[in-house]
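The other protein chains are all here in position, but one chain of the complex has been omitted.
Here the chain labels run A and B in written order, and each chain numbers its own residues starting at 1.
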Amino acid sequence: MGHQFVLLISATIFCVGAVGFLIRKNPLVMFMSVELMLNSVNFLLIGYSSFQNSMDGQIFALMIMTVAAAEVVVGLAIILTIFRTRHDMDVDHINTLKG
Amino acid sequence: MLTLIIFIPLIAALALLFVNKDNTGTIRNISVGAAGLTFLTSLTLLSRFDSSLQGMQFTETLAWVPMFRINYQVGVDGISLWLVILTAFISLIAVCFSLDRQAGFRNFMALLLALEAGTLGVFMALDMILFYVFWELMLVPTYFLIGIWGEGKRVYATTKFVLYTLVGSLFMLLGIIWLGLIHFEATHEFSFDIQVLSHMKIDPADQVWLFLFFLSAFAIKIPIFPLHSWLPHAYISSPIPVLLLLTGAMSKAGAYGIIRFCLPLFPDAVDSFGLVIAFGAAAGIVYGAWIAVAQRDLKALVAYSSISHLGFIALGIFALNGEGIEGSVLQMVNHGIIASALFIIVGILEKRLGSRSLDDFRGLGKAMPLLYGMFMLITLAALGLPGLNGFVGEFLILMGVWTSLLLADLSAIYVLMAGLAIVFASIYMLYMFQGAMQEKNDKIPEGLADINSREFVLLLPACILVVLIGLYPKPFIDRVTPSVESILTLEKTLNLHAGEDKGGHH
Partner (left out) sequence: MSWFGNGMSRKRAGLIGCGSVGLSFLITLIALVGFLLSEESEKGGVSTLYNWVTAGSFSLNMSILVDPLSVFMLLIITGVGFVIHIYSIGYMENDPEFSRFFSYLNFFIFSMSLLVLAADFFFLIVGWAFVGLASYLLIGFWKEKTSAVLAARKAFVMNVIGDVGMVIAAFIIFDHLGTLNFLEVFAAAKSTFRPNDDTILLITMFLLVGAFAKSAQIPLHTWLADAMEGPTPVSALIHAATMVTAGVYLIARCHVLYELAPFTMYLIASVGVVTAIFAGSMAMVQYDIKRVIAYSTMSQLGFMFLAVGVGMYSIAMFHLMTHAFFKALLFLSAGSVIHGLNDEQDIRKMGGLRHSMPVTHVTFLIGSLALAGFPLTSGFFSKEAIIINSYHADMGNIIFWAIAVLGAVMTGFYIFRVYFYVFSGQPQTDVHAHESPLIMIVPLGFLAFLSLTAGFGGGMIDSFLATYFGTNMPHPDDPILETIGLSAGLIGIVGAIGFYMTGKDGLEFAKQMLAPLYDLLFNKYYIDEIYDFLIVKPTRAIGAFLEKRVEKFGVDFAVDQVGVQTREVSRLISFWQSGSVRLYAFNMIVGVVTILMFVVFL
């Protein structure tokens, strides 16, 4: 019923986000996929918090959002710096860390 | 006292780093002073050593890591006494030999002294972790010494040497820690003290692994065939003073390790593997000698002959009787003296003539009569002429092997192999000596000087000792005997407690 619904949607969105991360080449889109994954988890947490009548889930979801925001800031800054020098929006071409 | 011996060279090495690079006078004074002082102190050890006691003497203990009961503990007994003196002696000679080095003099001396300190520490350490620390400490200066001041493919040689030895050392570290844990399980206390651990009973299955771990480090160091392939490269690339220490002292550390650790701690494993390892040693004796027969480069010839002689030492240990082990210890000292003298002679020749190949040497005896005499004496000692020290060691070792219980099945074959190598030794040694010193040569450069007084003084102790030990080895062996006997007893009593009687010996 409600549980399955929440679980299903959360899993679906997570998979969409994961696949999107793996398939897309544009870093901004990859970021959006990461946000999708995070939000799917948020969804799950909030859903279960309502099922269990406890505040824990929502509070943790807020924490996740905070962390996501911070991480996005850092990530976008990195992307901006990289692409300012390269003018290339393809993630596959950043392979200077190649071993 | 012992701590003094170890740390004088180390402190001197550190002190040297503060001296200005160009201040050769001070560098010379400090290095020779430190080496000399160490040697003199080691001689006082000799005079105060009580040869009737079986245990360690001159011990010093200092708590280091109390939590694991790791102590700074040093001591000497009959076996290590001579090795300590030998190391100090060879270091002194090495220092004096390198006094005219130009490039990087200060650093060279500092590293040489550090190497001496490490080697001395190995022979004196009574705590296993301390032993390991000094074992590694031997390695680091060698890496730089060969890599920077060596010749030929020196970086390759030194890297190979260090990595090869390190692999063994790492296994040994595993073994040490495991031993500590075994002790902990038995007594709920850590201890890394060798003397305490020697009295522990270790499960035979564990013994096998522990023995192999420790052996890997020691067998690579001595080296025992077939773990010897680092030796030709390292010896040929190494500068002579380093080579003196390398072959004279460091190689003995491996043999010493086997006697000190493997024999008392892992008797069952020694019984199982002794025959095979002895075969490796015997094979090394023949192998080294045979390759030496075909060499034309003097340094390579002596290097391969060292493999052969060190094989003797290893073989003697695994005879597991009084004659064998005492012969082995004596031979350690002998080989230290003989090999270092030989390499000094090679170094002198190379300095004079700029080459090391027998093709370029000939008829030098006419111009260098003094060197001729000393060279002949050392050559004869190296090939084991009865009456000189090499023979005494070889005789005792082979006697031990022949009458050994452990090696009973193959002892005759081992002795015959050794006999073959002795014949080869006479061939290549005479080939070397005669090729260089005899026959006529019209192309000797003008003004080829005989050895000067400094070189004479460096070679003289070797010549004297060679004859002295050959004619009267008793004082040397007497001091070794009690310690060897205690180790052998340990080895047997552990077996007795396990219910097996491996006795039948004195």
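Here, contacts are C-beta pairs under 8 Å (C-beta built on N, C-alpha and C of every residue); 3 or more make two chains touch, one makes a residue touch a chain.
Just so it is clear, the structure is predicted and the values come from calculations on it, not from any experiment.
Across B:L163, B:L181, B:V276 or B:I464, the single residue that touches the chain missing here is B:L163. Of the listed residues B:L170, B:I427, B:L468 or B:L490, the one in contact with the hidden chain in the full complex is B:I427. Which of B:T24, B:S229 or B:S357 touches the hidden chain is settled by the complete complex: it is B:S229.
When the full complex is taken into account, the listed residue touching the unshown chain is B:A294, out of B:L4, B:V276, B:A294 or B:I464.
Considering the full assembly, B:V392 is the residue among B:I337, B:V392 or B:A462 that touches the omitted chain.
Mapped onto chain B, the footprint of the missing chain covers residues 160, 163-164, 226, 228-230, 232, 287, 290-295, 321-324, 326-327, 363, 365-366, 370, 373, 380, 383, 385-387, 391-392, 395-396, 398-400, 402-403, 415-416, 419, 422-424, 426-427, 430-431, 434, 437-440, 472-474, 477-478, 481, 505-506.
Within chain A, the residues in touch with the undisplayed chain are 18, 21-22, 30, 91-92, 94-99.
Here, only the chains that are shown with their structure count from here on.
We define each chain's centre as the mean of its Cα atoms; on that basis chain A and chain B are separated by 65 Å.
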